[in-house]
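The structure under discussion is supplied below as structure tokens; questions concerning it will follow.
Removed from the display is one protein chain of the complex; every other protein chain stays in position.
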Amino acid sequence: MKILFFGQLVEMIGAKELLIEDMTDIDTLKAFLHQQFPLLAQSKYIIAVDQEMISDNRKLENHNIVALMPPFSGG
Amino acid sequence: MKILFFGQLVEMIGAKELLIEDMTDIDTLKAFLHQQFPLLAQSKYIIAVDQEMISDNRKLENHNIVALMPPFSGG
Amino acid sequence: MKERTPKNIFVQGAISSAFIADSIQKHSTKTDIGGHSIFLGQVRADEIEGKKVVAIEYTAYEEMALQKMHEIRETVFAEYPLTCMHVYHSLGKVAAGEICLFVFTSSAHRKAATEACSVLVERIKAELPVWGAEILEDETHQWKVNQ
Partner (left out) sequence: MKERTPKNIFVQGAISSAFIADSIQKHSTKTDIGGHSIFLGQVRADEIEGKKVVAIEYTAYEEMALQKMHEIRETVFAEYPLTCMHVYHSLGKVAAGEICLFVFTSSAHRKAATEACSVLVERIKAELPVWGAEILEDETHQWKVNQ
């Protein structure tokens, strides 16, 4: 599945986008990313799956697009 | 003293300005004007003396400028 | 409170969008501003007893209005942390669809500009000795009533 990063997370990860397959749910994905990018674990971000903001764990499939977004600062 | 009229009062009086001497106070002036212009007696207006809005009676002198103003409708 | 001399707020006829743009543009050098709030009054083509309003003709007790506006300006400046405040009101004829009032406030953070702008518009309409005659399509007119 496609993982999108925004704002300061792009600098932290070093990419705007990663392709990671077979993550069964959000918690698994987060654990994986936090292990790969320890700074991410200390960062504030919210998650959207297919553009819908979610707060709890949720099953994922490979066609989902997951976005990790730091606090908004538009305007 | 100078009496100024504004808005619809100009049409009612037929003048923007009248010179009337020796009116001792506001009540005397109003009585005089209401007699001369009976429609004025039925109109809503407020009075300013030398640009200061007043609500009670008040002594007048010939150097005062008295303004009769219908409800404001700017903007 | 800083002393400010009464500024003229009156312009003959409608306020053009070019004038508004120019006024906005002038603030680009004031880099402590974070937000601008603008209110524009536009003449509505209301229908009155089957006849359309084609314009409003404004008159004012100018001297008193400028003095009153000066007082309002001082009070609002004292109450809100504003960088800038500009007010323009038309006199004479303004056609339906044209702008007759332009209130423009600026501040470092948006809240002050937004609140001050609303307060100014309310006070201008309630407290300035200005009168609008609505000119109808048959060339008769009727006096505008606020609210």
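So that you can tell them apart, the chains are marked A, B and C in the order they are listed, and the count of residues begins at 1 in each.
Operating definition for what follows: contacts are C-beta pairs under 8 Å (C-beta built on N, C-alpha and C of every residue); 3 or more make two chains touch, one makes a residue touch a chain.
Everything numeric here is computed off the predicted structure, so don't read it as measured data.
Put simply, the hidden chain is in touch with A, C once you look at the whole complex.
Interface note: of C:39, C:77 or C:143, the residue touching the hidden chain in the full complex is C:39.
Of the listed positions C:11, C:96 or C:126, the one in contact with the omitted chain in the full complex is C:96.
Residues of chain C that touch the chain left out of the display are 17-18, 20-22, 24-25, 27-45, 96-99, 106, 108, 110, 114, 117-118, 121. The set of chain A residues touching the chain not shown comprises 4, 6-8, 10, 48, 51, 67, 69-75.
Following the convention adopted for this analysis, only the chains that are shown with their structure count from here on.
Note: centroid distance chain B to chain C, computed from Cα atoms, is 27 Å. Centre to centre, using the average C-alpha position, chain A and chain C are separated by 49 Å.
For chain B, the set of residues that touch two or more other chains is empty. With touch defined as above, chain C holds no residue shared between interfaces to two or more other chains.
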